[in-house]
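So the structure is just underneath, and the comments pick up after that.
Every protein chain except one is present and positioned as in the full complex.
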Amino acid sequence: MNNRINNHPILGKREEKEKVEIIFDGNKITAEKGEMIAAALYANGIRINRYTIKYNEPRGIFCAIGQCTDCSMVVNGIPNVRTCITPVEKGMVIETQYGLKRSGKTND
Amino acid sequence: MKKYDAVIIGGGIIGSSIAYYLTEAGLKVALIEKKDLASGTSSSCDGNVLIADKQPGFDTELAYCSQQIFDNLSEELNRDFDYTQRGSIYLIESKEEWETAEKFVNKQRENGYSMRMMDYDRVHEDEPLLADDIIGGIEIDSDASIYPMALVYSLAEKAIKNGLHVYNYTEVVDISLNKGKRVKSVRLSNSEKIYCDNVINAAGVWAPLIGKMVGINIPIKPRQGQMLVAEKTFQIGKRKIVEFGYMMAKFGEKDYSRKVHEVIDKNGIAFVFEPTQANNFLIGSSRRFVGYDTRLSLDVMRGLAARAMRFFPVLKDINVIRGYSGLRPYVADHFPIVSAVDSIKGYYIAAGHEGDGIGLAPVTGKIIQNFITDSSWDLSIDKDETISKLSFSRLRD
Amino acid sequence: MKDNVIICRCEEITLGEIKSEIKKGARSVTDIKRRTRAGMGLCQGRSCEILIQRIICEELNLSPEEVYPANDRAPVRPIKFNILGAELNEKV
Partner (left out) sequence: MIEKELVIIGAGPAGLSAAIEASKANVDVLLIDENQKAGGQLFKQIHKFFGSSAHYSGVRGIDIGKELIQKCEDLGVEIWLDSVVIGVFPNKQIAVEKKGKGLKTIRAKKIIIATGASEKVINFEGWTLPGVMGAGAAQTMTNVHRILPGKKVLMIGTGNVGLIVSYQLIQAGAEIVGLVDTASKVSGYEVHSAKIEREGVPLYLDHTIFKAQGTKEKGVTGAVIVEVNKHFQPIKGTEKEIDVDVVAIAAGLKPLSELANMANCKKTYISKLGGWVPLHNENMESTEKGIYVVGDTTGVEEANTALEEGRLAGVDVAAKLKKLSNSESENIKKQINKRLKDLRLGPFGEDRLKAKKKLIKEYNKYIKAQRPVNDYNTGPKAVIECNQEIPCNPCESACKFGAITIGEPITNQPKLDEEKCIGCGLCLHKCPGLAIFLVDKNYDNKNSTVSFPYEFSDLPQEGEMVEALNRKGEYLCEAKVLKIKKLESFDKTPIVTILVPKKYADQARNLSPIGAD
C-alpha cells in the first residue's frame, strides 16, 4: 500500500527524490532523502510507531509537528525520538518502541 | 463556633505529617493551606530519606530515627508513595576525598550505622554505567527515597479519614492571643474565625510571615535549589547516588576545592541522582540565595547537566524534559525549628528543614504529637537533646 | 463519557483519576499535575492541559479564566544533557 500523492492539482507532479534505505523492525524499507521517518513509514503503510507503557496501547502520528510525542520510536538504539520531525538517514535502524523497550528486531 | 484542638498552617510534607500524627492521637485538627496541598517546596524537591549527608552525632540520629518510622508508615497509609529502601551511594573522585570518607565511615560505624567503603571494583560492579575514573564510594544501607507529593496526599488522606478538616485555597490572615498571651483563634481569608488551643506554624519558607502575626521573628531564609527531570529511559543507576566532593566542606575540609567549572562552584552545584518508579530520573542539586525568586537560571541548568555527565557519561544522549526550582527553608545552623515558643503559649513552630524536609517529616510529626498530646516519648532520639537542639530560643540573636 | 477514557496521552491518566482528585480539592491544572502526574510526560502537557482545564470547569462549574494554566519552564523542548552541559563539562 503506497499512499504517496504523486500528482496534485496545486502542488503538481512529485519530483523523484534520491532513494534512501532504512531498516524498520528488521525489514528493509525504501524512503526518500530528506523525508521524515514517520512520513516514510506511513508511506509504506506503517502508522503504529509505539505501544504505551501502562496499557500497551498503539500510538501514531497525532500532531505531525513534534509537539505531542506520540510518534516516538527507538532510532539507532536511542528511545523517545520524535520521528515526525526527524529526517531519515541512510542505514538508519528504526524500531517500534514497546513502553521503554526496543522491539529488539534489528537484524539488518 | 468552630473549635479545634490544633490548627496547622501549611499543607506541605511537614503540615500533613503533623496532621496525620495529631489525628492518630484523636485530636480535632484543621489544616490551612493557601493553595493546594504540596503546592510549595514539597512539590519542587527530591524524595531523599538519607543519613548519608548528615554530620555524625545528633544530626544523624535525628535522620536515622525518621528513617525507621518510614518503614511502618508505608504499611499504615493506604495511598502508595513509592517508598524504595535500597540504600544510597556516595561517589569518591580523589585520594583526599577517600581519606575524609574513611574517617567519616569509621566514625559512623562506631555509632552503629551500617555503611562501608566501596573500592574501585565494588563501586563499578554496583553501578556499571559510572565514569571509569571514579575511584570508589561509600554504601549507606539505611537510606531510601520516596515520591514526595504522593506522601503528602497519602498522609493527608489518612488524616482526613481520622477526622482532619482541610481548608485549602484559604490563607491565614491573623492569629489572635488572649490576655495571657495564649493562642485563642485564627482569622482566615474566607473571613471565618476558628478557635483553637494550639497553632502549629508549618509554613516552610513562609513561616516568618506566620511568625510576624504573633510578633516573633523566625530566622528562616529561602535558599533556592534547581533540578532537572530526564525523560523516561532504561535504568542508569539503581538507587540514590550523591557526590562526596561537595560534602567535603560540610565535613570540615574547608579548603578542599573540587576540580569543577567556576559556574558549578558559584551556584553550590552538587551531583544528586534519584531514580523514580515512573522511569524518569531526577538530577540535582544547587544552592543560591535569591529571595523567593523561583525562576530558573540557565547557568545552573548547564552546571547540573555538566556535573551529571561527569559521573554518568552515558547521559550524553538522554533528554532533559523539564527544569524546576524550589525554595529550601534555610536556618543558619542547619537544624530545623521544631519547638514551642515560650513567650506564646500554644504556638509551635515546625519549619526550617532546609534540604531534609521530606526525610525528617515523620520524626517532626511525632515530636509535635508528643509536645501537644501527653503521648509517651517512644522515639530513639533523646527527648531533652531534641528539645534543646531544635528549640526556637537557640536562635534568639 | 466513560471514566476510563485517557486524558493525558503520555502518562496514560484517565478521566476518572482526574475527577476523583478534583473531589479531593484540586482546583488548577498544576494541582491535577501534582496529584495524578497528568502533564509530567514527554510532551509536558501540550495535549492534555486544555482538556484538564475543561474538566475542572465542568466539575467545579468555574469559567475558563478561573482555571489558571500550568507554569511553563525551560526547556520548552527536550534537550540532550550533552547539548545543555557540554561546555561546562570540559576537563577543567
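Lettered A, B and C in written order, each chain numbered from 1.
By our rule, a contact is a pair of C-beta atoms (placed from the backbone, for glycine too) under 8 Å apart; a residue touches a chain by one contact, two chains touch by 3 or more.
None of these values were measured; they are calculated from a predicted model.
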Displayed partners of the chain not shown (whole complex): A, B, C
Per the touch definition above, residue among A:Gly26, A:Pro58 or A:Gly77 touching the missing chain: A:Pro58
Positions on chain C contacted by the hidden chain, ascending: 1-2, 5-7, 9, 15, 46-47, 50-51, 64-65, 69, 71-77, 79, 83-84, 86-87
Residues in chain B touching the chain absent from view: 209, 212, 221-222, 289-298, 302
Hidden partner interface residues of chain A, rising order: 3-5, 8-11, 14, 35-36, 39, 42-43, 47-49, 51, 57-67, 70, 85, 87
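Keep this in mind: only the chains that are shown with their structure count from here on.
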Pair sharing more residue contacts (C-beta pairs) when A-C is set against B-C: B-C
Chain centre separation in whole Å, for chain B relative to chain A (CA means): 45
Contacts with two or more other chains, residues of chain A listed in rising order: 53, 80
For chain B, residues contacting two or more additional chains: 231-232, 317, 319
Of all residues in chain A, those that touch chain B in their complex: 53, 78-80, 100
Residues of chain B that touch chain A when the two form their complex: 231-234, 279, 317, 319
Of chain A, residues touching chain C in the complex: 52-55, 57, 59, 62-63, 66-70, 72, 80
